[in-house]
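As you look at this complex, bear in mind that one protein chain is not there, while each of the others sits in place.
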Amino acid sequence: MIQYNFKDDYSEGAHPSLLQALASANLKQQFRGYGKDEYCDEAIKIIRNKIGNQDIDIHFASSGTQANLVIISSILRPYESVISANTGHINLHEAGATEAIGHKINAVETKNGKLTPENIKPIIDFHEDEHMVKPRLVYISNSTELGSIYSKKELEELSVFCKGNNLYIYLDGARLGSALTAQQNDLTLHDISKLVDIFYIGGTKNGALLGEAIVINNNLLKENFRFYLKQRGALLAKSMVLGIQFSELFKDDLFFELGKHANVMASKLAVGIKNLHGEFLIEPVSNQIFPIFPNKLIEKLSEEYGFYVWEKVDDENSAVRLVTSWATKEEFIDKFISDLESDMTLR
Amino acid sequence: MIQYNFKDDYSEGAHPSLLQALASANLKQQFRGYGKDEYCDEAIKIIRNKIGNQDIDIHFASSGTQANLVIISSILRPYESVISANTGHINLHEAGATEAIGHKINAVETKNGKLTPENIKPIIDFHEDEHMVKPRLVYISNSTELGSIYSKKELEELSVFCKGNNLYIYLDGARLGSALTAQQNDLTLHDISKLVDIFYIGGTKNGALLGEAIVINNNLLKENFRFYLKQRGALLAKSMVLGIQFSELFKDDLFFELGKHANVMASKLAVGIKNLHGEFLIEPVSNQIFPIFPNKLIEKLSEEYGFYVWEKVDDENSAVRLVTSWATKEEFIDKFISDLESDMTLR
Amino acid sequence: MIQYNFKDDYSEGAHPSLLQALASANLKQQFRGYGKDEYCDEAIKIIRNKIGNQDIDIHFASSGTQANLVIISSILRPYESVISANTGHINLHEAGATEAIGHKINAVETKNGKLTPENIKPIIDFHEDEHMVKPRLVYISNSTELGSIYSKKELEELSVFCKGNNLYIYLDGARLGSALTAQQNDLTLHDISKLVDIFYIGGTKNGALLGEAIVINNNLLKENFRFYLKQRGALLAKSMVLGIQFSELFKDDLFFELGKHANVMASKLAVGIKNLHGEFLIEPVSNQIFPIFPNKLIEKLSEEYGFYVWEKVDDENSAVRLVTSWATKEEFIDKFISDLESDMTLR
Partner (left out) sequence: MIQYNFKDDYSEGAHPSLLQALASANLKQQFRGYGKDEYCDEAIKIIRNKIGNQDIDIHFASSGTQANLVIISSILRPYESVISANTGHINLHEAGATEAIGHKINAVETKNGKLTPENIKPIIDFHEDEHMVKPRLVYISNSTELGSIYSKKELEELSVFCKGNNLYIYLDGARLGSALTAQQNDLTLHDISKLVDIFYIGGTKNGALLGEAIVINNNLLKENFRFYLKQRGALLAKSMVLGIQFSELFKDDLFFELGKHANVMASKLAVGIKNLHGEFLIEPVSNQIFPIFPNKLIEKLSEEYGFYVWEKVDDENSAVRLVTSWATKEEFIDKFISDLESDMTLR
C-alpha cells in the first residue's frame, strides 16, 4: 500500500490560512465578479508592492494550462510560433492546447530544460521566410520541468537576446515559489518583472486551492487582455476566490515560506540519496529531483511510494521523479531514505 | 450609495456548508488530481444517484463559459454549427468563445429565449449544401437568459425534433437550480438526463465558490472527453475543490433548497412590483425578473440598488433585470418594494 | 432541357485573350513561383497604374472564399469580430470559413444588402465590454449579393464612420467589374483604393479562369501578409497563372468591358421583364437581378432555364435570381423575354 506520494506538488489541499481567509470573507458582503472585485484589487496591490513594480498589470486564472493558452493566444499572430524546450509543459503535457489555438511550437532539445541564446539561435536562423512560421515568443519555465532554475545572469542574457531578435519572452512560473527559494537562486520577483514581457506566479503548486497570477510587464501586451481571459473561459465569476488566496500568499511571505519548505524537503531527500551513493539524472536544485535507481529497486519502492518513472537510463537503471511540496512531512522523507537504505541491499 | 445589488447571482461567496466541507477535507490526506480523486468519484456517485441514472458520465469544470466551449468543441466537426436563441449566453456574452474554437452560431430570434421545433426548423431547411455550415447542435439554457423555463412537454418535443433531424441537444444549466425549483417547473434532473445529449449543472450561480458538473448522456459523446477538458485548460489539478462542493450540494437537497430560495425571493419581488401595478417584459418565473419601469424611476432606484437596464421599451420606459440568489436576504426585497412605492410617486 | 443557365457568372470558361496570354507565355522561360514571378510583378505594376495609386500592395489568390478568409485572418485579433450584412457571402455561403479561423460575424439586417453608418452603429453601441466580442472590421461587397452597388457618397460616409469608430473596412469585389460599370455607378478603383483599408478585385466572375487580386491600402495591414497567404494554402506555386490573367484584364480596359457586357445583358433582361409588367424584389442595377414571378411561371421557366429561386414573396409568387456574365449571349436574353411573354399567358 502506498504510504506517501512523491508524484507531484498538487496532491494536498490548500494552506490552512488561505482556507481561513476564504471563510472569513465569505458572505460578509456582496462583491463584483469576473476579476473586478475588491479582493482581486487588494491582491493586485499587494503583489505589485511585493514585486516592487507598479507598472505591471495583474490578472488571475484558474489553472496553469489556462494561463498558458490565454497568454500565448494574446501574444501571437496566426503565423507566429513559440519556442520552447522540448520538455516544456506546453509542448508535452497540455494535450495540444497551444496548437489548438493555432500556433506551432518550435521544440528545442536541451540538456537541462533551460533555453539559452545558444540553443535558440539556430531556430531563429532557420526560419527565414513566409513558407515557415515566424518564431516570435520564447517560453521558459522556472523552475523547469527538470527541476533546474535560471540564474539572474542566464535570464539577463536571454532577455537581451530576445530583445535583440524581436522575440517576446514569457516565463511560466507554475513552480516559481520553489525556484525563487532554491539555495542557488539569485533571482527576485522584481528582476523577473523587468526581464520578461509576461509571466505567471503559480498558486496551485504552492499552497493555493487553485489559481495563478498573470503579471504583464510589456505595455504592448496589456491592452484588451481581459478579452482573452473571457474568451477562453478563464474569467471566474467569483474571482474573489483567487484574489483572497493571493493576498494571503503575498501579504507576508507565506508564498516564499511554502516554496522553501518544498525545497528543504527535496534537498534532504537528495542528500539522503547521495549519502547512499545514489546518482541523479540532473543535479537536484529545487523541489523536483531525478535520482537514478536500479529497476528492481524502483519496483520495490513503488510498493510503498508514489512517483513517476521518468526515463530509462540503461537496461538496468531508470531515473524517477520525486516531487516534494509545501505540505510534505519530514517524517516521510526520513522513512523514504530509511527504506531506501534497506532496499539497497537488495541490489 | 448602493445598498443592495440585484445585478446577478454570483455576487456572494459560497454556501457555508461547502466551505466547511472544503476545510474538513483539507490536509486529511493526499489525493489524486485532475478529476481522478476520491472526492470527484464520490461526487459523481452522489449525482448519479440523485439523478437516478447510472449510465451518465460526469466531469467537472471551473466556469460556465469553459463548460460551454469544452462541450461544443467535443461535439462539432469543423463545418458544423450550433443553433442558439439570439439571447443565448454563447451568442452574446462569451467574447466569441464558440467562434474562437471554430464554430458558427445560428442565432434564432425568439419571444422568450426558448427554442422550439418551430423556430429551429427554418434554420435546418435553409442550410442545404456544403456552401453553408451544417447545423448539428441545439444549445438551450434552462432557465434561459430571460428567466423563462422549459416545461417537460416542451423539452420532450424539442428532443424528438432533434433526434429526427440529426441534431444533438445540449442544455446549459448555469441556472438549473432555479429552473428546477420554479413553481411552474415539472422537469426533473432525471428527465433532463434522458431528453438531452449533454448538459451541465451550474454550481457557481447556486451556492458554490466555483464549479459546473457536466453530465453526458449520449454514449457517442463520452469517449475522450477528458482530452477536451485538458486541452482547454479546464482540468483543475486540485479537482477535489469541485468534487467536495458538488457532494455537499447533492448529498442531501441543498442544491434544490438554494435554487428555491432564489425563486421565492424573486417571486416576492415580482408580487410586490405587480401590487404596485408594475408590468414585466416577460412573465416572471425564476430568479431573473424583468420589470418595466419609467426611466426616471430607474434613475432614482439606481442610486440605492445595483441592477442592469435590459432594454428600452419606449421613450419613457425601460425594462431592468433584477436577479436574486441563494443568498438574497428578504429584508432587501422588502426594502426595495417599500422604496419603489415611495419612488413611484415621483412619476 | 435547359437551354441557358442564368444561375451565376462563373459558368463559362475564360475570356479567350487570357487563355491566349497563358499559352504565349508558356514554356518561354523559367520563372519564380509563389507570387514572386515576373508576371505577377508586371500585373501589380499594371494594376497600380490603372488604379492610379502607387502606395498599394497587391497579392493574388485563387478564389473568393480564400481571399476572404486570408484577409480576415490577417486583420482581426482573436476577440475581434467582423460586421457584415446578413446576406453577405462570408455570413451565408462560405461554410463557416470566417468562424473556422476563429471570428464571429455580427450580421446586420439590411434592406438591400448594403451597410451604412446607421445600420452599423447599433452593433458598435451594443458591444461594450470584454464579455462580448469587439467589432473591428466592416465587410461589404460591391456589388452586393443582392445586386445593389455603393455610390461614392455612400462609401465615403461609411469610410468616415469606420475611421471614427476604430473599424477597418474591407470590400469584397468578387463582382467589382459589374459594380464599377453599372449605369448608376460613380465610384472608381482609385476612389476605392482610398476609401477602404483593403479590397479584392474579382477575376473569377469577370473573365478569368480563376484569380482574385487583393489590394492593400492601409499600411498597417501590409506587413507579413504573405505569411497568411501561405498558411491558408493560397500561394500558388505557379503564380504566373494569376499574374498573366490580371495583366491581360488590366493592360487595356478588358476588365471593364467584360463587366459592362454583363450589365448590358442584365439591363436588357430587366427592361424586357418590366415591359411585361414584371416587378422586382430590389431595383435592378448590376448583373444580378431579382424579378418576382408567379410560382407556376417559375416552374415553367425552369424547364428551359437555369436560375435560383431566391425567396418566397407570398403564397403565389417568388423572387428568382437571374445572373448574366461577361459571356452571356444576347440571343438567350431575347429568347428568355420571348418565352416569358408566351408563358405569362399561362398565369
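The first chain written gets the first letter, and so on, giving A, B and C; residue counts start at 1 in each chain.
Here is the rule we use: contacts are C-beta pairs under 8 Å (C-beta built on N, C-alpha and C of every residue); 3 or more make two chains touch, one makes a residue touch a chain.
A quick note: this is a predicted structure, and the numbers were derived from the prediction, not measured.
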item: Residue in contact with the excluded chain [from B:G64, B:G88 or B:G102]; value: B:G102
item: Residue, one of C:N5, C:N165, C:T188 or C:N295, that touches the chain absent here; value: C:N5
item: Among C:S159, C:Q231, C:S267 or C:N287, the residue in touch with the chain that has been omitted; value: C:Q231
item: Footprint left on chain B by the chain that the document does not show; value: 34, 73-74, 77-79, 101-102, 130-131, 134, 224, 226-231, 235
item: Contacts of chain A with the absent chain, listed as residue ranges; value: 78-79, 81, 92-96, 98-105, 107, 130-133
item: Chain not shown, touching residues in chain C; value: 4-5, 8, 10-14, 16, 19, 22-23, 25-27, 30-33, 61-70, 94-97, 100-101, 204-205, 209-210, 227, 230-238, 240-241, 327
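The rule we apply is simple: only the chains that are shown with their structure count from here on.
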item: Furthest chain, CA centroid comparison against chain B; value: C
item: Centre distance in Å when chain B and chain C are each reduced to the mean of their C-alpha atoms; value: 42
item: Averaged-CA centre spacing for the pair chain C and chain A, given as whole angstrom; value: 51
item: Junction residues of chain A, two or more chains touched; value: 101, 227, 230-231
